[in-house]
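Structure provided below as structure tokens; questions to follow.
This part shows chain A:
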Amino acid sequence: MTQVLRAENPVSPLVPVVGKIIKIVAEKIDVKTFHVSTPEGEKPFTPAPGQLGMLSILNVGEGMFSITTQGPNHLEFSIKKTGVLTDALHEAEVGQTVAVRGPYGNGFPLDFCKGKDILFIGGGIGLAPVRSLINYAVENRGAFGNLQVIYGSRSPADLVFKEDILENWPKVPGMKVDLTVDRGDDEWKGNVGFVPAFIEQLAPSPDGDKVCVLCGPPIMIKFCLQSLAKLGFKDENIITTLEMRMKCGVGKCGRCNIGSCFVCLDGPVFTLAQLQKMPPEY
Partner candidate 1 sequence: MKTVVKSKISALLDEIAKEFNLLVPTAGDGASKFAPYTSGGQVSLDGRTLLPPKDVFFPQTEKMYKFSTDGMAGSLETLLEAPKHQMLFGVRPCDVKSIHELDHVFLTKGFVDEFYQSKRDRTFLVSIGCNGPAEPTCFCQSMGVNPQESDAVDVHLFDLGSEYGAVAKSENGEAFLQKYASFFNEAEVQLPAISEFALKPDVEGITEKLQQMFDHPLWEEVSRKCLGCGACTYLCPTCHCFDISGRVAGNQGFKFRCWDSCMFSEYTRMAGGHNPRPSKKERVRNRFLHKLQYFPERYGDLLCTGCGRCLSKCPVNMDITNIIKQIREVELA
Partner candidate 2 sequence: MSLNTEALPKSQEVTASPEAAPQPWEPRIVGFACNWCTYAGADLAGLSRLQYPPSIRLIRVPCSGRVNPQFVIRAFQRGADGVLVAGCHPGDCHYSTGNYFTRRRFLLMQRLLEYMGMDPRRFQARWISGSEGPKFQQTVTQMTEDIKALGPNRKMRDVE
């Protein structure tokens, strides 16, 4: 399932192209989604679902982010405020010049997923990488079986991509969205509880070679994997994406290795079966 795509850069895979923030969506208090296109209004490059992009503010720094989805003329990055660069991005306004390079990484195994039912599980900002595949499946609805999204966050205020999870996705035929929060509030009518428990409660069936795409905080992943195993999902059919510190994005700078794999090149998407063969160093 390793599909290495060549970065579309004029000189070097390490030198970005200039882009521009054309839209900013505040998802929640510390998460914003940035729409980036070239100054000419084109898409900087065309990533496959699950691939990564290196986004920078020129005078601040560079960081690797998952490309949460794309439009005909732009890429979207959903970014949580955690450090120097992300602070600066959160301060930025529409029109801000950025630099992008990519796409990096393998992306989700589309051929493997096609024709199958897919269960998407996201926790918190972990929905961002998964969303690229969800939107791909929605756009290519005929190529996939039934779709189910189970998404949880700490509180109703922490839910991201509200338009998608509340409006767009539930309207898609053959698609179901189940939401849960750790703590509800007065207006919350949905489920209250952690994601792993919610999975067991919903008990999605692994039948028909169903694929599960999972992303979220490590502790959630750990317990979700136990729940999925109980339900009978096969390790080969559980897919997740990893996060490591990255600098080059092309498997040269060294730091994102897990064993002899580079997350930036051979990942970030791995099946559970693959992860079990790798050293647990992530």
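Selection rule: all candidates are chains of the complex that A comes from, given by their letters.
Just so it is clear, contacts are C-beta pairs under 8 Å (C-beta built on N, C-alpha and C of every residue); 3 or more make two chains touch, one makes a residue touch a chain; residues count from 1.
These numbers come from a predicted model, not from an experiment.
Per the touch definition at the top, the candidate among 1 or 2 touching chain A in this complex is 1.
Here chain A touches candidate 1 in the complex through residues 4, 6-7, 10-16, 18, 58-59, 61-63, 82-86, 92-93, 95-97, 99, 243-245, 247-248, 250-260, 265, 279, 281-282, going by the rule given at the top.
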